[in-house]
Every structure is written in C-alpha cells, then in structure tokens.
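Removed: one protein chain of the complex. Kept in place: all other protein chains.
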Amino acid sequence: MDGGPLLQIEGLSKAFGGLWAVRDYRLALPEGVIYGLIGPNGAGKTTIFNLITGFLKPSGGRIVFAGTDITGWRPDRIAHLGIARTFQILQLYRALTVQMNLEIAHHKHTRYGLFSALTGLPLYRRQEREVRDRVGEFLELFGLTRYRNVRVGTLPYGLQRKLDIACALATEPRLLLLDEPSCGMNPREAEELAQLIRQMKARFSLTLVVVEHRMPFIMGLAERIQVLDHGVLISEGTPEEVRNDPKVIEAYLGVEDAVA
Amino acid sequence: MRRWTSLPGGVKFLIGVGLLFLVLFVANSTLNRYVLHVIILIGIYSVATTSLNLTNGYTGLFSLGHAGFMAVGAYVATLLTFPVRLRIAYNLPLLPHFLGGPDYQWPFLPALIVGGLVAAVAALLVGAPVLRLRGHYLSVASLGFMVIITTLAKGLKDLTRGAAGIQAIPRYTDIWWVYAWLVVTIYVIWRLLNSSYGRAMLAIRESETAAQAQGIHPMRYKLLSFVIGAFFAGIAGGLYAHFARSIRPYEFSFYMTFHIVIMLIIGGAGTLLGPTVGAAIVVALKYVLKPVEEGLGIYGLVEIVYALMLIGVMLWRPEGIAGGVNPLRFLVARKGERR
Amino acid sequence: MPLLEVERIHVYYGVIPALMDLSLTVDEGRVVALVGANGAGKSTTLKAIAGVLRPRSGRILFRDRDITRLGADRRVRMGIALVPEGRQIFSTLSVRENLLLGAYHRRDQEVKKDLEWIYSLFPILRERMHQVAGTMSGGEQQMLAFGRALMARPKLLLLDEPSLGLAPLVVREIYQVIERIRDASITIFLVEQNVNMAMHVANYMYVMEAGRLKMEGVPQEVMRDEDIKRAYLGG
Partner (left out) sequence: MFTGTYVAQQLLNGVVLGSMYALLALGMTVVYGILRLINFAHGALVTVGAFTFFGIFVALGWPFSLALAAALLVGGVMGLLLDLVGYRKLRGGPEVSLLITSLGIYILLENFIKLLATPQPYAFRPPAFLTQLHNVSGVAFRTVDIFIVIVSVLIMVAFAVFVKRTKLGIAMRATAESVEAAQLVGINVNHVVAVAFVLGSAVAAVTGFMWGAKYGQIAYDMGFMAGVKAFVAIVIGGIGSIPGAMIGGFVLGLVETLAVGFLPPGFAEYRDAIVFTLLILVLLFKPTGIMGRKEAV
C-alpha cells in the first residue's frame, strides 16, 4: 500500500425521484480503523452502504477502494475485491445449516471448474477440504461449533447476529461494513459484541465502518465518527467531539427555539 | 445405522446404485409387463422431476416451462433416431449431411444427448431474458415459453408433422436406459450440491442479496441451473418419446408441467430423492385410479385427486415450496439442510 | 382515568425481540409522549396498540376492555386511530377519498360535517380536495394523514413521529395542529424523536431505550438535560 486511505469517497450523491438521500458525502478511511456512522432516522446511512457495495448506483461521485475505482460496479465484483457487509435486516440463508452458511460465504475462494466439481478431481477435493477447514476455524472462533448442523432459522436471534458477522468475515475481506450490528440485543449482549468486533479487527487486520443507533455502543467502539442528517454530513471527529457538537445535538434532539 | 451415516458419500451412493439395480434386476425378471411399464414411467418422470427440482427446488426459480424443454428433447431425439425407411412415408425431413446424411439413423445414446443439448441451448436463449424476472413473473413467462414451444411443434409441420404428431418411433427405452439416466441425473445434482456451484444456487434461493454481497453473481448460477435442468428435461423427453413410441405437441403442454410440479411438491422440493418419491406416488396412483375412472366412466377423477393432493400440501405444508416438505423424510438425504 | 393501559407486553419480529416487558398508561384528555433514539421500539409500541402487531404476551386495555386479540380495523371502530410513520396515505386516491376512508366504519350522518371540520382545521386540504394525494408535499401529506385519522372520530389519537423528514417551519405548523387537536379534547399518544417538540406539548413523558422503558415523568423532570442527552447520545 502507498499509505493512502483504504477507501476514498468523494462527492458521493444519490437521488431517489428528485429527493436527495445522500448528498456530497465524502470519506477518507485509513486502513485499520473503526469508523462509526450515525444519524437520525432517514439520514442516509444504509444508502451509503448500498452505494459502496454496489447495491445502488450513485447519481454522482467516486468511490475508490485500495486504489481501484469501483464506482458503479456490480455487488459481487466488489465483494471479490475485499469489501464485505452485513444487513440491517439479517440476510442469512435461513433454511440452511450454520455450516452451509459459512461455506457459502467462503464461495469466492473456491476456484475449481464445473468439470472438477462433477467428477471430484483432486483440485476439487483439495479446495473443498480447505473450505471445511476454514469454516471449522470460524465456527471455533465464534463459538458456533456445536450449532454447525442446526438450521439457521431455528437459532436464537443473538446467535444469528453473531453468525451474520462470522459469514461476513468468512469472505475474508479487508473492509467490513456493519449495519446496526447490535440491533435487537440487550445491553450485555451488545457489550459482548463490541468485544468480539475488537478481537476480530485485531486478528484479521480489518478496517471497519459501523452504522449504529445505540450510542453507548458506537461511542465506545469507534475511533472516529461521522454524523449524517438528511443525507448530508454534518459532523466528523472523535466520539467526544461529536457528542458535544451543537449541530449533532440539534439533529438528534430538535431545535429548541423552533417551538418558542 | 450409525455406521451407515459415517460412510463417505461416494460409497453410500455406490451402494445405493447397486441396490437399485439389484432390485430392478429382480423386478425385471419376475414382474409382469404391465408393472414394468409403470416402473419405467416412474423412472422417466423421476428424471424430469429431479431436473425440475434443480431450478425450482434448489435455486428457487419457479419455472413452469419444463414441459417445453422435454418437448425439445423428445422431438430432436426422435428426428435423429427415426428409421430411414419410414422417413419418406412419414414425410419427415431427411437428415442433412452435417447430421450424418439422408441415409443415416442415429444410435439412441447420442440422439438422446443431442436432444438434451438442444434443450440446454434453448434454455440458455430463453433464460437470459426470462431469468431476469422475479417470483411469479418468472413462472408466467416460462409458462409462456412452453406455450411458444408447443405452438411451434404444432406449426412447423415440415419438421414435426404438426398436431398429428410422430408415430412408429423405435422403442429403445427400457428399464436399464431409464434408471441409468436417473442415476446420472441424481449423481450430477448430488455433486453440484457438494460443490461451490450448488451452494451458490442454494444461496440465491435463500437470499439473492446476501449471495451478491458474498461475491456470487446470481445470473450466472441461475442460468447454469436452468441449463442443466433443461438438459435432463430434454433427456427425459427423449426417453419418453422412445418409450411411448409416439409424440404429439399437446402431450408436452400444461398438463405435463402440472404433473411434474405435483410430483416435485408432493415428494419434497429441495430434497435429493424427493422428486423420485413424488414421481413414484403420482404415477402409481394414476395406474391404481385409472381403472376406476374408466370403469365408472368418471373422466377427470385422476386429475381431481392430483389437484386435491397439491392443494392439500400447499394449505397444510406450505413450507414445501422452499424445500421442507417430505412425507418420507427418513428415506431421503436432506441435502440442503444437513450433511 | 386511564383510557389506555399497556400491561407488560413483549413483541417480537420473528425471533428478534422488539419490546420487552413494556407497560404504560395514557390518561383521558392528556397528551402523552414517548421518546427515545431510533431503534428503541417506539413505532413498534404504537403498532402494537393500533393492532398491526400482536404482542407475544401481556395485555392491552382500552377503556377497561381487553383489546389484545382484536384486529386493527376493530380497534379503529372502538376509537383508536393511528397516524403512521411515513404517513401511509393512499397516494393514488384523491384527498377527499382519503378523508372519507378515515370515516369508513362510521354509519352516522355527521361525516359531511366532520369533513368540513377537517377542512377548517387544514384549509390546504380543501384547496387540494380533488388532487391525487401522492402529488402533495410532505407537509401536506402529513396534514392529510392527520385529517384521515381524525375522520374516524377517535377517542385516542396515536401519532408516530409527525415531524419526521419535514422542514422546521412545517414541523412548527404540525405542532400547532396537535395543540388544536388536544384542545378538541382528543387524547393523544405521541411518539417523537424530536424531544424538544414533544416536551412542548406533552403532559407526561416516557423514555425508551432498546425495547424497554428507561424513565417516565412530567416533561420538566424527564428533561433534565444530562439524562435525556445520555439516552440519545450515549454517555
């Protein structure tokens, strides 16, 4: 790496039918940090994730990841380049087992052809063994080994959340985008999750962007925070700076003198 | 029991195949022609339903056009194997030189495979636009494809003899051909499911969004699933033609699709052997009920029973579509769920 | 006298817990506000009261009747009307049709009279009477959503983030309307993210966090700056 930011976003905008969901968003994300992305309902946080991962096409702006301009790429190509994400509403393969979910997540690392798959050639056997070993490691790491043959839809919600992050990591990304990872958890579970995220970051030398609603959670986790309101970046800084920024307080609590 | 489950998959598969052919051998030498006839039909429908299962059960694309691919396979194979001396009498086209020349009659196996390949090419052409649609739009568009195929089969009289159909097709299909193909079909799908290809298909069925986020290009695997499914549907069509010895366009229309959909749903969509179980139940039921229907002169009874079974499964086992229903669970490896 | 009592309800989305052991009371003739950060479960609470979601356990009483098992349409007939988040007006229908649907269950002869009342409350709706609702601005649509709910002649009006996505000037206008509705002696249960707005109109306040009640009391008490700031921005 040339020391430049891992993810560089400039002038990113997205309009839906004349309304700006995101306007002139920018980000220079250094490798190895955790960034928090917060803001009231409808601020455009998830839209930004969808733009970075290719699920939405930007109306304007540029997204450069590790020196490659990925603006307007298909989601699967972006995933191959090393960006993984989770979704606000869990997108697990509910009818499949925990093991299968992780194997699928590892998909982009298998390279054998259809012929090898149908005949069971050594190349296929070797790579499948690798997949199983890798999946075994992740199961172990996340404490999911004893659930490996359980259908995901029947797992308790907290474990599903955990598996979701495990699957994102099983793609072996350089950049991980988490969309409200603590959603639906109680404070204790959320604290465990924060712990887990820190461990994962260290172990896989990850860079993360986390969208969150739960303030204590994100304030404790992120090194820097961006605040969005109505699709516009209104503040950026350390958690402490952001918390005391009058513009942020106004966005969250409303303008006092508006009633007066 | 424990020892059985701990065996490697390949060994289990071979043992299963060995047992199957042992049973077939005994059946073939002891049972009467009528029963064997039923057993062969079960095999042909099993191939068709198993191939439908790949798209509808595993990849979650609810296609209703499968009978169209069967028609393509049946007609192509028939045209290739049709005896030279009968071609002129039947007003069927003589084969052009690149297909062996006007005096050439193809052997059964290559004719079947070419039939399957042409069906696969048709799937590629149709799939590229149709698979972009979602949910029931895909169902209706693929149904439209089937109507187009049967209409063509009726209309292209110089090739297909139109609505009159083709008769006197040589009877090549026997119990060994059918079950060998069934084994091949199940083998291919079983291998697929144990590879990244099949896993990608399951992923698309469960959540296309997540699949994309994990680097899977949905269209690629949807097409693959559709094309492989069509290939085996074409094989099933070819086997059917050389068993029934006559084909007409309307045989491959709505009712054919309907029957294999019932077999799939009753047997269990998204399970490896479910389609075979479903085919056995539905075909056997037909041969039990047919005499009743004819004896009492109540035409339509068989279909009414089928329809009631389908509605019953849908109302009381709705998870069946996504691959949950399986009345004979203990017989069937639930590939999508456990390994 | 309590008009609405929510007793220890638990609500799940599938396996996701959304409300845990939530109890609250809304007294007749008052404006009660429910505030909290987004994702805290405020909208879920309103949906459970309106009957769009079913609690897994617990009871909901309206005028001392257990309504936990009743469908949303039955609750409207009993006098509970919700102005949903994002307004959910019928965008392909005309303004007038939207308003008439608000009175769908009513068989009395006073619908016309109430229509006039709504038009006097929101003169803009009279002007736009025959316009297709989807073509109106966000603020106008919010007024229509209010009007539609009021056409049901509710005893209890549930408001889900009426200020969401609206410009400050429009928000002020909306709140003036809320005051007028309050003065028409309709009980209001209000969900807001905009705490300062909520505090201005409410007699009583509940604060939620992560699916549970965090605190309650009269606004001045609840609004001791640090507490509420903590609830929203962490601490």
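Each chain gets a letter, A, B and C, in the order it is written, and its residues are counted from 1.
Just so we're on the same page, contacts are C-beta pairs under 8 Å (C-beta built on N, C-alpha and C of every residue); 3 or more make two chains touch, one makes a residue touch a chain.
These numbers were taken from a predicted model, which means no experiment stands behind them.
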*Please work out which displayed chains the absent chain touches and list them by label.*
B, C
*Identify the residue among C:Arg8, C:Arg56 or C:Arg77 that touches the chain left out of the display.*
C:Arg77
*Looking at the whole complex, which of B:Ile15, B:Val35, B:Val84 or B:Ala307 touches the chain that is not displayed?*
B:Ala307
_Absent-chain interface as seen on subunit B, which is shown_ = 62, 129-130, 132-137, 139-141, 143-145, 147-148, 151-152, 154-155, 254, 258, 261, 265, 298-301, 303-304, 306-308, 310-311, 314-315, 318, 321-322
*asked:* On subunit C, where is the contact patch with the chain that was removed from view?
replied: 50-52, 71-73, 76-77, 81-82, 84, 88-93, 97, 100-102, 104-105, 148-149, 152
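Just so it is clear, only the chains that are shown with their structure count from here on.
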*Per-chain Cα centre nearest the global Cα centre, belonging to chain*: A
*Pair joined by the larger number of C-beta contacts - A-C, A-B*: A-B
*asked:* Measuring between Cα centroids, what's the chain most distant from subunit A?
replied: B
_subunit C-facing residues of subunit A, complex_ = 40-42, 155-157, 160, 180, 183-187, 213-220, 230, 243, 248-249, 252-256, 258-259
*Under the touch definition given earlier, write down the residues of subunit C that touch subunit A in their complex.*
14-18, 20, 37-40, 161, 163-165, 168, 171-172, 175, 193-197, 200, 210-211, 228-229, 232-235
*Residues of subunit B defined as touching subunit A within the complex*: 10, 188, 191-192, 194-197, 199-200, 202-203, 206-207, 209-218, 224, 270, 322-324, 336-339
